[in-house]
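The complex appears here without one of its protein chains, the remainder shown in place.
And then chain A:
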Amino acid sequence: MTEEIEQVAQRYARFTALGAAVIAAVWHIGYDLTVTIIGWTAFRWPWLTLAAWIAYSAIFVVALRSLTRTSRGPARILELALATLAIDVAVILSLRPGELLGISDWAWGSVGWIAVMLVWGRPRWRAELIVFLVANAGIMLAAMILTGTLDRVSISKYLVVIAGGITMQLGYTWGCRMLLSRAEDAVLLARRLAADDALRESAQRIHTDRLRRYAAIRDVAESLLQQLDDGADPGDPRVREDCTAGAMRLRRLITEREDVPDELVSALRARIEAAERRKVMVTAPPFGDYLPGLPDGVREDLLRAPIRALDGARSRARVTVSAMSTMVSVAVVADNDDLPIIATPVHEPSGVVVTYQRQGGEVWVNSIWQGP
């Protein structure tokens, strides 16, 4: 669920950024190029206009590459913004007198879209875009003053184009930012809800596990006390053996952590409890909290041989787990008389190495996985 929402937010960021590029491209090809070709004779220096159109296209490509890769404008935009404003000036200079604000004067209404692409996703996008648009409007106003184009019709044209351009360019950018902001809020909310769910599930599992352990501790203590209450002789070796086994189990249950155990630890605990039910005295130092993630098949290969040794223990067993960031070692020492011993280390396909050794009535089975 969280992933889906994050994907939607990422798509919003990507496609709104590309939307700005599409508008700029359509405008630049559909309008700017058309009026440059159709009004070729209206220009004083048409080649300068064409060069300005090509320069605009080059800056567009730079901005588009950045938007495609990062959904953000280029890292350094000052030079690109000044070059874009220079295009504005070049087109004004290339016009014949009287053509200012005319249909062929394409640059001043168009460069704002390049600015939209340049400031896209930047932290100070609003201020940077406004500064650019004001500079663009200022250049045109200066040109009007210098050429004396200050009649009422020209001023009206100027105001209409400036108002329309600013409204569209600033409005599109602001609208998209709002959309993205809402999408990001949705992602944050989804993540928080997912974290809450995980916490609740984890707490539930810890609670269940704690109840299970308390029940086990109660059963062990109750059974021993009941035996003694029924008149069992504390000096009887069998009673003492039961008490020792019970004490060992109690100690292990008490020192077990309350965290949700790793799957490997869970599997071992289950087999230890099965062995204890068969009256096997099991010692198991705390297994530790930080077992590394294991590749497929490693856990099974680590557990197989030690669990076989534990399952066949006659009266006592010791289970240990050692772990580092790239190593896990599981071992069982038990008085297992029937386990077949393989003299040389067994190399499992998963990379786990299992060794066997028999000494003084006990078998030591040790499986080790070393990560890369």
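Operating definition for what follows: a contact is a pair of C-beta atoms (placed from the backbone, for glycine too) under 8 Å apart; a residue touches a chain by one contact, two chains touch by 3 or more; residues count from 1.
We adopt the following convention: contacts and distances are computed from a predicted model.
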Omitted chain per UniProt, picking from "DNA-binding protein", "K+/H+ antiporter subunit F", "Response regulator transcription factor" or "3-hydroxyacyl-[acyl-carrier-protein] dehydratase", is "Response regulator transcription factor"
Answer key for A:Gly30, A:Gly164 or A:Pro286 versus the chain not shown reads A:Pro286
Of A:Arg191, A:Arg205, A:Arg238 or A:Arg251, the one touching the omitted chain in the full complex:
A:Arg251
Contact set of chain A toward the excluded chain (per top definition):
248, 251-252, 254-255, 283-286, 288-289, 318, 320, 322-325, 329, 331, 333, 355, 357, 359-360, 362, 364, 366
